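For this depiction, one protein chain was excluded, whereas all remaining protein chains were kept in their positions.
And then chain A:
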Amino acid sequence: MQRLKSLMKMTAVRLSAVYLLLFALGSVGLVYYVTNTATEIIEAQSRTAIEEEIVELGQVYSVTGIAGLVRSIDRRARQPGAGLYLATDATGRIIAGNVESLQAGILDEEGATPGAFGYTRYGDDAGEIHVAVADVYRLPNGMRILVGRDQSDTIRFREVVRSALVWSLAAMGAFAVLAWFLIGRRALRRLDRMSAASARILAGDLDERLPVVGAGDEFDRLSDNLNTLLARIAQLQEGLRQVSDNIAHDLKTPLARLRSKAEVAALTAENEETKAALEGMIVDADQMIRTFDALLMISRVEAGSHPVLKSTIDLAAIAADVTELYEPLAEEAGATIELQASPPIHIDASRELVAQALFNLIDNALKYGGSDESPAHVTVAVEDDGDQAIVTVCDDGPGIPEDKRERVVERFYRLDESRTRPGSGLGLSLVRAIANVHGGSMVLEDSHPGLRVSLRLPKMRGDGDGDDTDEG
């Protein structure tokens, strides 16, 4: 049902449904017109033939009188494939012809019958009814003569054409539905693959490309174009990153020199004022160096050029460790930090990087999850999600509006509200880079109220599944 609904949502299917409907209506109209016109023409021909015969019979009557007329009618009626002939006397008794009975009242009106009427013929099977058109002619002595042409074939022709139409329309409809299903499903599958790929790209994986099957059709052309576009975006982004990396790298060396000059000068300075100024310079230089270091670290982690040194670590233990480390700091600020204890969950990861990610998350939660008036309540929890180990850090602060959540992960992006507070705007970028390099992800969610950041890391295979019971 769901499948059918999504099929109906496809433009191609909807368009072809409309075409099918229009075509069906057109065919019905055409067939109706053709059969009607054909029967009208046949009827008109029959009437002309009837009129001519009436004229002939009239001549026969004027030459040979009633007896000749009756003989002539009898003779004509016996010919193979003959039309309808009937002669009655003034009382309506049949005296000649091949009609056994006919619809009541036909003989009462003189001239052409208003339409087709039913009749039976001599020699027919019982119950067989024919249809015909005819002219009725009354002689001066009250005798009535009926000459007609059978119309059953015309009507049968019309029925055959109409049933053919109905069947072909039904078959067409069935074929169309089948074709939609087969072609549509195939197109739908490719579209599904394309939208899945674009979802991954939107999630930040710019290396992902839309699938090209090599059929050279419109889907492939679209994928090709979008892939070229993506390559261009990736190239621009890479360029941007390289520029910022180069700036960071090139400025670090003179900055480091500046720092050590200031430091040595401060060591030997005799004037207290000069010393204070030099120490201020050192603090500022350190701030810049830290920003550059964070930037370069994100790039290094993201580039994956240096494979991360992984080992088996217990995520629950690291979470407990880092929480414990931050606990006094939180307490001093009047905030709370609570750890929801968890049994060990082993992951194959870099202890340093995972700890650094947690540092950043807890630091952010304490910094932005509260204010001086209402300090943050931070919760750190570790969960086992089957394939993944998840560590979540929640605060009850103002949170991040949904439309900004993607942006705060970008380098240097900071919410307006947090610009006045210290920070480089690189914390979450680093956390995401760390998540990515471990094949995991970082998810920002609403914690009602507050922000909830989950760091999802792939679990070590075979850990916590309980299938290695023979060891324990």
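Basically, contacts are C-beta pairs under 8 Å (C-beta built on N, C-alpha and C of every residue); 3 or more make two chains touch, one makes a residue touch a chain; residues count from 1.
Please note the rule applied: contacts and distances are computed from a predicted model.
Choosing from "Two component transcriptional regulator, winged helix family", "sn-glycerol-3-phosphate transport system permease protein UgpE", "Transmembrane protein (Alph_Pro_TM)" or "ABC transporter ATP-binding protein", the protein name stored in UniProt for the chain missing from the display reads "Two component transcriptional regulator, winged helix family". From the options A:I201, A:L339 or A:A355, the residue with contact to the unseen chain in the full assembly is A:A355. Within the complete assembly, A:D363 is the residue of A:D74, A:D284 or A:D363 that touches the hidden chain.
In the complete assembly, the contact with the undisplayed chain comes from A:E279, out of A:E43, A:D220, A:D245 or A:E279.
One of A:E43, A:D74, A:E302 or A:D321 touches the chain omitted from the figure, and that residue is A:D321. Across A:E208, A:D245 or A:D293, the residue that sits in touch with the chain not pictured is A:D293.
The chain not shown here touches chain A at positions 252, 255-257, 259-261, 263-264, 266-268, 279, 282, 286, 289-290, 293, 296-297, 300, 306-309, 321, 324-326, 328-329, 331-332, 350, 352-353, 355-356, 359, 363.
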